[in-house]
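All protein chains but one are shown in place.
Letters A, B and C mark the chains as written, and numbering starts fresh at 1 in each.
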């Protein structure tokens, strides 16, 4: 059940065939989902409600063939490793992984280990992996750090194009969003032919937001489906503080330069704003946009030089507004897709995060003149 | 006629007595409005539809007694002079003036001249005035550069607290917003007593946005009141490109550090997003937030040293979310106030920008289950 | 008399034919120098020791044909208008003008007026001119704001390639650097053929620094040629505070993307560091780098669209270090050239800024094992 299945389109754009980040040619997504145990929290034992999601930006070997990228911070109470090189060079030189806050390190080092294994003996390289996080400690034994290198290896191996599993999967397994069960969501938009016909895809790990501010296409759903209608997980006061975060990954096959990727990245926050997010103080709202419209960029490996300069293409800025619109819309829809795909989950200490019920959502939309 | 008079509150917060940036104690606003001539454009002659607005951050002498401040850029196709020192030092050391794009220079230099006059003979200082702009060339003879130093002097002299004139006044005189007549707007929010009881005020010079994306409190007003219902000014195609900009000035009496001001500044963009702005390519969306909760900061004058360190107060970050909410809401309401206060205006070459009709707006809001 | 005439090369690179920013093909520089009156300061009367310098990045019409650019702030107590659009778009769409702090505005607006005159009737554009400054108020009646629009028009008209006048000319007329008479200076480097053979040019308006920290190629010249040997201008205490600023403009014909221009811009500060600058608190140290290696970029004019994407070239990052080295060296040499070209000048209230005496400099260099 996705937003569009309910007749909630979010914006006027046209999604790609899978309405997913994988509509961008070459982009692959893989999840490892870890769900184990129930009952009271015992650090190191569980319950476990976590995982890791990996995005591969193109069908080649991203470590050796970067793509242009840019990033934006709406609120910085979070981690997205590798940002300094992205900002400096405008290059994404790593797969992108999403996981639990306290497992970022193991995932980061494991991405390097995977490359070492894939490449065999060659040693003359150093890597700066890109790993983001949101905090699943309301449901998961976050301090138990249950993600292991093998789970990263699995997620990389699982990565594929086509339909993307959403909700309680991968890095999104234990997440909470606007007081509902959150997680992974995705959506895409195809730009009009005469504006280039590019695809813009978005994938979110959604763990942010207060219930009271939650909106869908401008409708104040969170006011109607308030905590008396659908309970909040754990202590309401804590939930209403807006603890949580959202990572947004934007991919496109448009030929964007790094500065243009950075501009797209900032627009992800405008989509969050429309859903009711404000970049709360305890939220880590970090956005990364990459563009595969330029390929064959020379890699970073030490000692490799190649030609002095290379040809690339640049989208004319006169055509960038439709991409901005697409990022905003697709971010909104990816968040809603995450909420609709996520099933009600009970985690540590019996805390339950309830799903956003589709039927109730449809009722509220109707009540406000939509559908 | 303001948003609240129509029963459209925008958010859940409580405005201050004037629902204006002047609710922040000490903040004063002054306008000089220049409207002259009609008919075809003759560069240097007119028609003139422009002006200048000045905001004084406190009742003292801002040049000699700075306040903390921070800035954010949503889209940089605009100018806000003085930003480098604000970013470097976290200090606002200048009045803030808003005007037409091609008159930023004269306003900037005139602010210095005004200080020179006020201070008399003293020479050992240099100033970095803060002047922002949006482009009024659709209605105004912008290239005629009709703003003069004397108009700046008048606006400073006019500056006062209390109710603030909105719409076709000051720097906002010739502006267009979402294809309606735009201009100056303002609003405020008072934070709950137990969160500090601070006031957050916003003033916008609104000249941005496409009609089709215009929303009020989530209701797709621009889709209903489209160009067939209320015409766009000039050629529709050009208008729909989203040419234009918005400057947002946020003031508060909360004791914010510069980093915290910067965080508030970014939230102005979230308010714009909720109204339907996307930071279009040709838009200059620059936001400045200042905080008067710390006073007696030592000024910049050369050769003055004073004590090695000074006491200041810092808002605990645990209390900053309500200020974020307030900035978002007040930005939305300030934009709507600008639209509602602006009267239909015919400018150069007979181009007419129509107001957003309050009765029609109320109808649309009702149609979507509001009011 | 320039640094190289004294046998002081600063670094190991090779200068271009003019050892000037004009070695970058198409770059032109024009000055208007204003020197008038003597004796006590009377605001508005004089003495006048100021001017304006204009840099045109290519032989075409920069307003309509931008080039890629990037900027960096070492210390932000200064102004360089137009930076927000440069940062956002990576485009330089304006001539670059340098002048006195309190005359930035008139120069900015005049650059627009010059374009309006050149283009005649067309109205559908808005401009964000790039104007930098340093403060000449120690010698000049800065508050008198003696620069007028006609002086800008002259500087644009004067702009030409070839040898560039240095020292007490244009925007540098009244400047002071490390307690010596400062001003405009320039230098260039040609990259090795097998690294692309590009030219890197630098132009500075040098008004920064304390005497005691002044170094030339690592030699502590300022300690030897201290204020007992060559007096400081005005009160020593004030001079030692490091009041002042430096604007550095870097140009190159390498095919740099905006992110790469930004990287070059930051390296200008490393050259300043080697000369003894620290980005003092009262200093406005703003750097702009542009690259003409990509031309025919589509302009900003409203309503113009052209093709969806355009071909550009990108320097491979593996070849960027020589450009970094060149920026550092050329910045050092441009500063030294400014000091050597500047003649001793007496300004307002009889304050005298003494030149850095070439013979004395050569003596110190010898004393420390150079030359």
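As a working rule, contacts are C-beta pairs under 8 Å (C-beta built on N, C-alpha and C of every residue); 3 or more make two chains touch, one makes a residue touch a chain.
None of the values given here were measured: they were computed from a predicted structure.
In the full complex, the chain left out of view touches A, B, C.
Among B:16, B:258 or B:347, only B:258 touches the chain left out of the display. Only one residue from B:158, B:317, B:344 or B:360 touches the chain missing from this view: B:317. Checked against the full complex, the one of B:37, B:298 or B:369 touching the unshown chain is B:298. Touching residues on chain B toward the chain that is not drawn are 88-91, 195-196, 254-255, 257-259, 263, 293, 297-298, 300, 304-319.
Seen from chain C, the chain kept out of the figure touches residues 12, 74-75, 212-213, 215, 217-220, 241-242, 263, 266-267, 269-274, 277-281, 317-318, 320-321, 324-325, 328, 367-370. Contact between chain A and the absent chain runs through residues 41, 43, 73, 75-89, 101-110, 112-113, 116, 121, 123-129, 131, 135, 137, 142-143, 145, 237-238, 241, 243, 282, 284, 286, 300, 302-303.
The criterion applied here is as follows: only the chains that are shown with their structure count from here on.
Chain centres computed from CA atoms place C at the largest separation from chain A. A rotation of 180 degrees, rounded to a multiple of 5, brings the CA atoms of chain A into register with those of chain B.
Our note on geometry: chain A versus chain C, Cα centroid distance of 44 Å, whole angstroms. Chain B and chain C have centres, each the mean of its CA atoms, that are 33 Å apart. Chain C has residues 88-89, 300 in contact with two or more other chains.
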